[in-house]
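Only one protein chain is missing from this complex, and each of the others stays in its spot.
By letter and in written order, the chains are A, B and C; residue numbering begins at 1 in each of them.
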Amino acid sequence: MAFSDHRAQEETARQLIRQARQWQNTGNAVAESDNIVVETAEKIFADLADPQTINNDKNNSWQAPLWQALSEAGLPLAWVPDDLGGSGASLADGFALLNAAGRFAVAVPLAETMLAGWLLAQARIASPEGEMTVVPASPKDRITLDADGALSGRARGVPFAKAAKHFAVLAHGKDGAVIALVDASTGRIESGLNVGYDHSDTVTLDKVQPITIKPAPKGLDQTTLMLMGGVARSLQIAGALEAMLDISVRYSNERVAFEKKISKFQAVQHNLARLAGESAAALAAATSAADAIANAKSFNDEVYLEAASAKIRCAEAAEKGGGIAHQVHGAIGFTMEHILHRYSLRALAWRDDFGSESHWAVELGKLVATRGADELWPLVASR
Amino acid sequence: MAFSDHRAQEETARQLIRQARQWQNTGNAVAESDNIVVETAEKIFADLADPQTINNDKNNSWQAPLWQALSEAGLPLAWVPDDLGGSGASLADGFALLNAAGRFAVAVPLAETMLAGWLLAQARIASPEGEMTVVPASPKDRITLDADGALSGRARGVPFAKAAKHFAVLAHGKDGAVIALVDASTGRIESGLNVGYDHSDTVTLDKVQPITIKPAPKGLDQTTLMLMGGVARSLQIAGALEAMLDISVRYSNERVAFEKKISKFQAVQHNLARLAGESAAALAAATSAADAIANAKSFNDEVYLEAASAKIRCAEAAEKGGGIAHQVHGAIGFTMEHILHRYSLRALAWRDDFGSESHWAVELGKLVATRGADELWPLVASR
Amino acid sequence: MTAALRFDPIRLPEKCEQLRKEVRAFLAEEIAAGTFDPNKPNREDTDAPEFSRRVGAKGWLGMTWPKKYGGQERSFLERYVVTEEMRVANAPTRRFFVADRQSGPVLLKYAPEHIKMEILPRICRGEICFAIGMSEPNSGSDLFAAKTRATKTDGGYLINGTKIWTSSAHIADYMIAIFRTSPPTKENRRHGLTQFLVKMKQPGIKVNPIGQITGQYEFNEVVFTDHFIPDDHVLGEVDGAWKQATSELAYERSGPERFLETYYVLTELVRAVGPNPDTRSAEGIGRLVAQLHTMRRMSVSVAGMLQAGKEPVVEASIVKDIGTVWEQQLPHRVRDLAAFVEETATNRETLERQLDFAIKTAPKLTIQGGTTEVLRGIIARGLGLR
Partner (left out) sequence: MTAALRFDPIRLPEKCEQLRKEVRAFLAEEIAAGTFDPNKPNREDTDAPEFSRRVGAKGWLGMTWPKKYGGQERSFLERYVVTEEMRVANAPTRRFFVADRQSGPVLLKYAPEHIKMEILPRICRGEICFAIGMSEPNSGSDLFAAKTRATKTDGGYLINGTKIWTSSAHIADYMIAIFRTSPPTKENRRHGLTQFLVKMKQPGIKVNPIGQITGQYEFNEVVFTDHFIPDDHVLGEVDGAWKQATSELAYERSGPERFLETYYVLTELVRAVGPNPDTRSAEGIGRLVAQLHTMRRMSVSVAGMLQAGKEPVVEASIVKDIGTVWEQQLPHRVRDLAAFVEETATNRETLERQLDFAIKTAPKLTIQGGTTEVLRGIIARGLGLR
């Protein structure tokens, strides 16, 4: 399908999303293939973000058309209600969309803009057009609001900050958490790249006046934002692992060594079985957490368990699973020409965003310890 | 060879050990097969401590003749000089003997009596006849000497305390470490079994008057004793892993599944290759540490690195390697009838004695941190 | 995608939560009454016939089976809740576990009606204990190498040979076993085995206990000498057990018992480190809990697929592969994390005793009911590699 075909199709996309939302919000978790938001996104990704095509494109000329198509379909603002300028998809649909984005190793700030839009919407702040990201993106960093209404602080590892036109900022004021929309050009950005070669920048706000600022709703604090971001990353990692399993299985059925397909070697079979296990675990952890958040009434311990576990387990799977995918591919997978690294390195990079697995493991461990030994099983068996 | 044959042979054993010592102390590390101490011990083990025979013997009737033969050959007091009642073998020979004992999963207090004799000899205290053990056997426990010359304290996990006639005690006096010979019947023993079904008891000394007590030589403290014990255990673990590799390889070449020997399955081959790696690593770490101690002028950082590393790495190998041996054996290896558990469980149990791998890892990590980053490589490359 | 694995985020229905409360209350009563000690997992092999009957009386055995056979026609998800609560409490389930999980469903599918009517209600009442006769001295993972013969005779078969690793055979009333009725054919080496219902405690059956390295005697060798089985005790197709064996094993693969067998050491570790763990302990616990939670959600998801009538062989095998490797390593990881627990921790001795047992249990976890190697082979087949 050529690019021009999209135009017509996606003019009706927002309409479709709204319809989809109606019948999806009625039932239990909906399978991906039944999800029109995901179907729309997958069509766009397949046409404009095919990993092999992107990998061969040295000057990133694919980014602009991809972003435009996604924007026209209303996807970056999927989590923003209609009345705030978004397309008002459900949380569940948005998470499924991120999982699909992971399957294509999509390297535009889709997840970041979705998260930013979601954060702004929590304070009823309308989302502007264009790329956004969230500040801060690490549980360790802190942005503060001073008495003059200006924001200050430093945030490391902010994904796609350099590409963002606006920041959605979660800051600490003297009366509690606030949410602000900030013009990206008012912050100082030190550019960096993560291990997956995507922008991961340091953002410094020095008495920056936000465009809009409002109190965060009760119960939404930096931890909530980090968990929300962590679940987004978990879904992306799970998607990347699904793709890695897929291309590794295919490669093993094509590649010949010692006069047979390498898929016929028991060592390769068992490695791929383990990769399937890691991929499955990541998928289960991420989709379970997404479902928990999508249906949560508050960020209670049970949701915390789901979200933190997803980030921990998906990060572990990224390391183990990605390692196996590379081992199966041999030297070819270590080249820039092959698409494997688009998945494997990005999955590793995503481990670091919104709190590493070590961070969440310590926090989850503390939560479990505080609740006490006899409350562990009731927590695990809570749904 | 029947038991009576030993008698005549071992009357000359002490003599042989002395000869062996002379020509062995001249050169570099001597290979096991050239070592007459080890050869003597292996003959005794093969005749009187064959693992299969022992395993079938439900009432432990093999223990007395084995201990008698070992004693007559002067092996339990191998590390005690002639003038203190021992056979005066070198440290190197004694360590090689312990490695051989590990290969037979020998379950009499040979290592413990050797360590006790060694400890007593450091203070020029003569060793009595019979089984001994060392107190304490954990870096966490502490025996103290009071002003009246009495010893008090509690030591957990003391191997074979119940079988010992005497304890060699390392205690803390107000002028520093002391070494004492204590009649075992003067202590209180709470009997216990380790994971390998050998005695691992709690010894409580309550104002006990020792038989003999002397100041420890400069440089010998509880840490030294623990490292010495840890290296002894490392050699035993390495020996057990050698045996586990051996019986696992043999089993895989006998057992048939899916119409072929299981040794022909690549998954089994790779598992056994990993077991060989763990066995090799344990052997290298343990023998290197033994060689370092045998040739050390003092317990400096380099010896500390060797000894702590041996305990850490051998304990890790016991878990990984033993796990593989069991996996290769399938259900049969899980039975009391099969000899595998004599090695696998004992190797796991030995992890706990004289400081676990976690204990030594923390201590080694602190040592490395204190020395600083730029002194790590010089330490590792020190020999 | 070549390999579309699905693990949908099943939510347990409301009624499961009510049921869970009932099960917990029941178990608390049993513990209070001294039926079992939840801190002594090594007592798990204790035979507890009265407990079994009380569980049956609650309606928690054969829960998913038709009411006419004594079942409750409840869902796999409800059964899941009962199973996991029993397991976590270290309840003495040995007497009914096999019958409920495996043998009952086989009978439901393959037994003649009069046998179903006779036996299934007794399983549901917790009156009878089952064993499984698969392995033989020279056939472990490779079930189809079984040699124990069933020779046709008047009105039935005469059995000669030996089964091994038969859990609970010493207390079992029945065994479901495969025996060789014909030699394998050149085209199909799986041909020639038939599944039978065996009544234990009859002439021609000798049960020899086998000591395990845990100190327990849970395994047995079962020797058959001209043991007679009537024709109506054939289950399914003569010579065709291979068509039945695969789906049967699926029951074994992904239940909560496949990752919870050493769970108790994690609880005790949390107790031992107390409410203010250091970073090392907190991280260790956090990772283990995240891994456990993930496996449970995968396992619940598979239960949901079973409930929906699917046959998630690959997904179930993945859960068992990951789960058993995890529960095997758990005691060692907990031992590491417990290395610096204060000597004053109130449950230190309990933890040490439990670790001792769990470490000795660990080796069997990746062997019983389908080895890691067999499971990965199944997964690889599902991925289209074999």
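Throughout what follows, a contact is a pair of C-beta atoms (placed from the backbone, for glycine too) under 8 Å apart; a residue touches a chain by one contact, two chains touch by 3 or more.
Just so it is clear, the model here is predicted, and its values are computed rather than measured.
Q: Which of the displayed chains are touched by the chain that has been omitted?
A: A, B, C
Q: So which of B:L84, B:L193, B:V256 or B:L376 would be touching the chain we can't see?
A: B:L376
Q: Decide which residue listed in A:L84, A:A150 or A:V195 touches the omitted chain of the complex.
A: A:V195
Q: Among A:S71, A:T223, A:N295 or A:S358, which residue is in touch with the absent chain?
A: A:S358
Q: Please output the residues of chain B touching the missing chain, sorted low to high.
A: 28-29, 31, 103, 242-243, 245-246, 249-250, 252-253, 263-264, 266, 268-270, 272-274, 276-277, 279-281, 283-285, 287-288, 290-292, 295, 305-306, 308-310, 312-313, 316, 357-358, 360-366, 368-370, 372-374, 376-377, 380-381, 383
Q: Spell out the interface residues on chain A facing the chain that's missing from view.
A: Touch set of chain A with respect to the missing chain: 140, 194-195, 256-259, 265, 267-268, 319, 322-323, 326-327, 330-331, 333-337, 341, 344-345, 348, 356-359, 362.
Q: Would you write out the residues of chain C that touch the absent chain, in ascending order?
A: Contact residues on chain C toward the absent chain are 278-280, 283, 340.
Convention: only the chains that are shown with their structure count from here on.
Q: Taking each chain's centre as the mean of its CA atoms, how far is chain A from chain C in angstrom?
A: 38
Q: Would you give the residues of chain C that are in contact with at least 2 other chains, written as numbers and ranges?
A: As it turns out, chain C has residues touching two or more other chains at 373, 376.
Q: Give the residues of chain A touching no fewer than two other chains, as numbers and ranges.
A: Touching at least two other chains: 266, 270.
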